[in-house]
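Structure first, then comments.
As you look at this complex, bear in mind that one protein chain is not there, while each of the others sits in place.
We call the chains A and B, going by the order they appear; numbering starts again at 1 in every chain.
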Amino acid sequence: MPPVPLLELDGIDLSFGGVRAIANVSFTVEKAAICAVIGPNGAGKSSLINVISGLYRPARGVIRFDGKSYARLTPAMASRIGVARTFQNIALFKAMTVLDNIIMGRAGKARAGAVEDALGLPRSRRDEQVNREKAEEIIEFLDLEAIRHVAAGTLPYGVQKRVELGRALIAQPRLLLLDEPMAGMTFSEKREMCRFILDANATLGATVILIEHDIGVVMDLSQHIVVLDYGEKIGDGTPDEIRSNRRVIEAYLGAETPQAA
Amino acid sequence: MIYRQAGFLTADYRTERRWVPHAVDRWALTAFLAFAALAVPVIGNDYLFGAILLPFLALSLAAIGLNILTGYAGQLSLGTTAFMAVGAYAAYNLNLRIPGLPLLASIVLAGIIAALFGILFGLPSLRLKGFYLAVSTLAAQFFVEWALNKIGWFSNNNSSGVITAPPMAILGIAVDSPARKYLLSLGIVAVLTLVAIRLTRSQTGRNWIAIRDREVAAASLGVPVFRVKLVAFAISSFYCGIAGVLWAFTYLGTVEPDGFNLSRSFEVLFIIILGGLGSIRGCFLGAAVMVVFPLLLSRFANAFFATALDPGIQEDIENILFGSLIVLFLVKQPLGLVRLWDQFKRRLETWPLSE
Partner (left out) sequence: MDWQFALEVLIGGLLSGVMYSLVAIGFVLVYKSSGVLNFAQGAMVLFAALTFVSLVERGVPFALSLAITLAIMIAIGFAIEHAVLRPLVSQSPMTLFMATLGVSYVLEGSAQLIWGAEVHNLDLGISDEPLTLSGIDVSTFDLFAAAIAAAMVVGLILFFNWTRIGLAFRAAANDELAALAVGLRLERIGGVVWAAAGVVALIAGLLWGARTGVQFSLSLTVLKALPVLILGGFDSIAGAIVGGLLVGATEKLAEVFIGPMFGGGIESWFAYAAAMLLLLIRPSGLFGQKLIDRV
């Protein structure tokens, strides 16, 4: 029997008014894989990630996570079963420090309630101590030591993206969803981000779904690529398969420059 | 040079998370509290307690309550005094109907009743956001005013809904003089302030800020958004309720439902805007301005025109000045007085080494 895949999407459909953002999309992501989702702007990539993280509710379709089916996934549920994500338009808590932002990644794991927090009871203190230790590991992993007490909203764009990755990683997710983590970055920032993603995948054991426009990066990082166009899946396979997929070449890469990929 | 950031480095997380990180600040705060608790009751006169310190303490506490809900959790409330009224009338009734209930117990219970009431009016936050939710807090405001006026039971059948503070005592010591009422208020406000600081620095506080700054992101990090909002409503109302008790029992002595009207709710909102949204210290700075400013204005008018201002005119001038201050702060210093204070302190820290 083949191993159970971490994520299976089965016939997902999602519309906004008249716009069909996702049209009957199904695919599978194996455990410990890095899977890239590509496609032109408006293809439905972000919507797909929003569905997997429970923010959008699909009209039809089933999400299977580690063998269990979910017809109505909520954000809280998604976080509980081990899904963490970053956002295309950075969604950090601007007024909080980098440290607090990263600690927020463990919000779903808090054991103390408000009364315990108010009175500073042992469980609250222990939460706080553990949070801080884990956050410090992430800060070290992502080279954020120098800015841990700086308000996140004041940081440069590229650094904010890194902080957001940290906030997702601290939850030790089984599935990490990255929505254009390298958009707008310089070449060296991109290289750094690639290293972080590969490390997270290899040492922290997170399965990764990555949306990225830089085809070079996609081909280097991922073992598996899914191509969307106008909400439909038009390609699904290894980088080599995608490179030679006629529909993908026509729709996405542009018919005249297949080798540009 | 006595006040130097460079000397402040921490070796462990516990030290870093101290409430007042600087040793100098810590000393200053301790000395200040000792002065407030030991010296002020001796040297203060009835005017100081009755006209300044008692309303100041009650308003500061109400402001902390509102700041938790609006400044930290980002849920705009226009019904602060509804929750204060619930607290005041609850304490009055607890005292009246349960003979022998200790004063502090009735105050805490009144806070809890206000908290339950807050949860009730926070329930719409499951589906409503922003202005829509603010309007629901307005509904609370009008409903409470109406109910306290119309339903005689709440005021022991007083025809105009007026209640009068019962004789108060703690452990057999009568709380009857202004100085003793001041000490009672000070004690309650000090303890609740420390609790509030603790809360805002804990995961509960981070969750509040998170849903204020980016609710969607908070939700997908596993923050139970609705529960966090309800907790904010409950704790905020708890604070406002107890502030209402202090307002009625220690400051005014006798209150009517109309004393808890919409203008007073706005007054508390102004306190947190002036003091600083999302800052506990700011509540005290804002409340100080709110209490002292009108007094100064009338003193000034007395000195200047050699007669007392007509109270209506005084109020008009106050409204114009407060309204302008609000706009000025929102435009120029949205982080409020507390930010100005911190900037001043930073100057001191680095002086004279930098500009």
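Note that in this section contacts are C-beta pairs under 8 Å (C-beta built on N, C-alpha and C of every residue); 3 or more make two chains touch, one makes a residue touch a chain.
In this text, all values refer to a predicted model and were calculated from it rather than measured experimentally.
Peer 1: For the full complex, which residue in B:Phe131, B:Trp153 or B:Phe300 touches the chain that was left out?
Peer 2: B:Phe131
Peer 1: Of B:Met168, B:Leu252 or B:Leu269, which residue touches the hidden chain?
Peer 2: B:Leu269
Peer 1: Considering the complete complex, identify which of B:Asp46, B:Asp176 or B:Asp316 is in touch with the unshown chain.
Peer 2: That would be B:Asp316, which touches the missing chain.
Peer 1: Take the complete complex as the reference. Which residues in subunit A touch the chain that isn't displayed?
Peer 2: Missing-chain contacts on subunit A: residues 16, 46, 50, 55-56, 87-89, 91.
Peer 1: For subunit B, which residues reach the chain that was dropped from this view?
Peer 2: 70, 74, 76, 124, 127-128, 130-132, 134-136, 138-139, 142-143, 145-146, 149-150, 216, 262, 266, 269-270, 273, 312-313, 315-320, 322-327, 330-331, 334
Everything below uses one rule, namely that only the chains that are shown with their structure count from here on.
Peer 1: Using the touch definition up top, name the residues of subunit B that touch subunit A in the complex.
Peer 2: Interface residues on subunit B, with respect to subunit A: 13, 17, 195, 198-199, 202-207, 209-210, 213-214, 216-224, 231, 235, 278.
Peer 1: Considering only the defined contacts, which subunit A positions touch subunit B in the complex?
Peer 2: Where subunit A meets subunit B, its residues are 53-55, 75-76, 78-80, 84-85, 87, 91-96, 100, 103-105, 107-110, 112-114, 117-120, 124, 127-129, 131-132, 167, 171.
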